[in-house]
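Only one protein chain is missing from this complex, and each of the others stays in its spot.
To keep things simple, chains are lettered A, B and C as they appear, and every chain counts its residues starting from 1.
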Amino acid sequence: MSHISPVLWQFLVKWMTDFSLFPPEASKIAPQMDALYFFMVLVSLIGLTLVILLVVAFSLLYNKRRHPVAVQIEGSTLLEATWTIIPLGLFLVMFVWGALIYFRVYTPPNNAMNVYVVGKQWMWKAEHPGGQHEINALHVPINEPVQITLISEDVFHSFSIPAFRVKREAIPGRYTSVWFEATKVGKYHLFCTQYCGTDHSHMIGWVYAMTPDDYQKWLNSSTSGSSLAQNGERLFASLSCSACHNSRPDARGPNLVGVYGSKLTLTDGSSITVDDAYLRQAILNPSQHVTQGYAPIMPTYQGQISEEGVIDLVQYIKNLDTDYRLKQTTTTTTLLPESQGKATSAAKGMVKQ
Amino acid sequence: MSNHAETEHHIVSPKLYVVIFLSLLCLTGLTVAASYVEMYSFNVVVALGIAIVKAMLVVLFFMHVKYSSKLTKLTVFSGLFTFMVLIFMTLADYISRAWGRW
Amino acid sequence: MPENTAIAGATEVEGHHEHPPYQRHHFETMGQQNDATNFAMWLFLLTEIMFFGGLFTAYLIYRNWYYPAFVQGSHQLSIFWGTLNTAVLITSSFTMAMGVWCAEMRKKSALVLCLVLTFVLGLVFLGIKSIEYHEKWEKHHVPGLRYNLDSFLNPASDHEVYQEYHDKPLPLDMARHTELYFFLYFAMTGMHALHMIIGIGILTFMIIQAQRGAYTTGHVTFVENFGLYWHFVDIIWIFLFPLLYLISRHAN
Partner (left out) sequence: MSDTIVVLPDQATARLPKTNYLNKENGLLSWLLTGDHKRIAILYLISITFFFFIGGALASLIRLELLTPQSDLMATDTYNKVFSMHGIIMIFFFLVPSVPATIGNFFIPMMLGAKDLALPKINLLSWYLYMAAGTLAIYSMIVGGVDTGWTFTTPLSTHYVNTHVITTGLAVFIAGFSSIFTGLNFIVTIHKMRAPGMTWFRMPLFVWSHYAASILMVLGTPVLAIALVLIVLERTIGIGVFDPTKGGDPLLFQHLFWFYSHPAVYIMILPGMGVISEVISTFSRKRVFGYTAVAFSSVAIAVFGFFVWAHHMFIMGISNYAVLVFSLLTMLVAVPSAIKIFNWAFTLYKGSVTFETPMLYAFGFMGLFTIGGLTGVFLGTAGTDIHLTETYFIVAHFHFVMVGGMLMAFLSGIHFYWPKMTGRMYPEKISQLAAVVTFIGFNFTFFPQFILGTLGMPRRYASYPPEFQVLNVFSTAGASILGVGYLLPVLYLTWSLKYGAIAGNNPWQATGLEWQTQSPPLTENFTEIPIVDHEAYDYEWLERQKEKEVASA
């Protein structure tokens, strides 16, 4: 082996060790998507072989030497109909099958655990409900549905885990979501696949799929002290939200207890289910989402709270399932000034960098 | 120069132009007046309806489409069609986004 | 645009009949040339429709999203100037149509008169438009460059408009979106005005040519095609006027 150049040798070794032709299937959706993928590969191969066979066979049979004079043929409606209808049928099968998979990937189950992921140039910041933050990494338990709620702070990013076969763009100004259920313990690539500027190719990280026990251990070891909801509660207090949203009968703002997941009727008569995206909009563009029976007096917090702050607030409101919790917040904040100007300046103090 | 017949040049009489001109002015007045009447969501319908009628008058008579070849009519139609595709297919996304997840 | 000169390098092929001077070498008959240029003009107008189509799409989406902002934004426009301008433009369209008729009838002085009237009405339209633009500038309603939300956060400060409409103050987030309305207003009317300016430029050229009698020889395609362009610009305005000015005029 000594006569093989070391560079080439290195390369060959790498080839043998790193070479793969197919990504690992590490989520529940992966085998389903791969089934469709291989069906399409099969159909494509048959189609391609057919075309090549036809071309080669006709070239051999009817080349000029063997077949000096061409026979003019106008066409054949039957044949043409065949190769119109068969591909159409196959494509429609792929469409239906693909649509079913698409529904599955983008419809999280109700019991999914939620992780917020904020994309910004050029990193992924994940926030677990318990307040654990991580950058360019994501720890998830296996055999448990995990919903990722995504938002971008600046440009379009795209959250992609090839081993799980899931991908979703993080777009500025709106929550998007995707979910998966990891099935195999391991370490998988996390990519940003939407071009997002200079260090686009450095916006990569790892997804660690762990057993639930390990995950619990990891959660305990990396806690930052307060959960997202607790951060949200603090923010809720300092922004004086409870001046209006205090669940008293004469409150100026709607009661927020148990509001998450309920159906609201808005002033224009339309009804809407309260989800993360709605709550975010209601905080940033309140006048477009006024609940029936209330005046459009809520100030906008656009530009005053960072995306992470919004996530904290949303998480707080989401967990606000008893009046007691809100009362606690309210009592701690009744002494805070109620005037809007001061509330705003207090809010500004809380803006996270 | 090919097999299609060259279109006979039709000259529209000035009288017709005057009629169209006056009706355009009247319709302008009408649309302004209508905008002061509370008709809720029908305000848009009325305003756009009048605009479409006005545009049709201009296209058909001032632009002579009524007297033009089928090709010109087809051209106008295909332009409108693609315009509608752009607007309605895009709006379809925006409107159905509000329907929620499914 | 069809001009009446043969292109450089054109050579007469033997066997050709006598041609009018404005027929170009590669056309067999005058009818073919007229048809072709007329059709080309229509195709050009198709691209114009699609060009404005992008703006109309944006308008429809944001009007749907931010209706109150669009209503109050439109209250800032003067319905008087808008209506007057519509009338001016329709009249110019009428004089243009008459111009085409005059050219067809070979009435030279009447044609020149019609073109001059169209020209003047076009200028009047732009004049009125610039009055309106100036007013927006004064009131700080030019998005991106000079914008301020006072008229919407505190409508009472804007006496004239307030007396007419008694608008309620908009919440801050909605008030901010009036900037989108004004952007679309400037983009759409500005794009329209740009087409008017180009049209007026061509009209200047045409008036000189018409004075020389270029269009009263029976070859009227250029006048006709310009007419199509001018009417098209008119049609765009016919839609802009209700969409931008008349969104919600009734006092609520």
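Quick note on the criterion: a residue touches a chain if its C-beta (ideal position, glycine included) is under 8 Å from a C-beta of that chain, and two chains touch if they have at least 3 such contacts.
Since the model is a prediction, treat every value here as computed from it, not as a measurement.
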| item | value |
| --- | --- |
| For the chain not depicted, the shown chains it touches | A, B, C |
| Residue of A:E80, A:E144, A:D268 or A:D321 in touch with the missing chain, whole complex considered | A:E80 |
| For chain B, the residues touching the chain missing from this view | 1-3, 71, 78-79, 82, 85-86, 89-90, 92-94, 96-97, 99, 101-102 |
| Residues from chain A at the interface with the omitted partner, ascending | 11, 14-15, 18-23, 33, 36-37, 40, 43-44, 47-48, 51-52, 54-55, 58-59, 62-65, 67-76, 79-80, 83-84, 87-88, 91-92, 94-95, 97-103, 105-106, 121, 154-156, 158, 160, 162-163, 165-169, 171-174, 176, 189, 191-202, 204, 285, 302-303 |
| Chain C, residues in touch with the chain not shown (by the definition above) | 2-3, 7-11, 13, 15, 24-26, 28, 32, 35-37, 39-40, 43-44, 46-48, 50-55, 57-58, 61-62, 65-66, 143-145, 176-177, 179-180, 183-184, 187 |
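Heads up, the rule we're going with is that only the chains that are shown with their structure count from here on.
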| item | value |
| --- | --- |
| Whole-Å gap between the CA centroids of chain A and chain B | 43 |
| Chain B and chain C, separation of their C-alpha mean positions in angstrom | 15 |
| Interface residues, chain A side, partner chain C - complex | 284-288, 296-300, 302 |
| Touch list for chain B against partner chain C, complex | 1, 6-7, 9, 11-14, 17-18, 20-21, 24-25, 28-29, 31-32, 35-38, 43, 47-48, 50-51, 54-55, 58-59, 61-63, 69, 71-72, 75-76, 78-80, 82-83, 86-87, 90-91, 94 |
| Residues of chain C that touch chain B when the two form their complex | 27-29, 31-32, 35, 38-39, 42-43, 45-46, 49-50, 53-54, 56-57, 60-61, 64, 79, 83, 86-87, 90-91, 93-94, 96-98, 101, 104-105, 227-228, 231-232, 234-235, 238-239, 241-243, 246, 248-250, 252 |
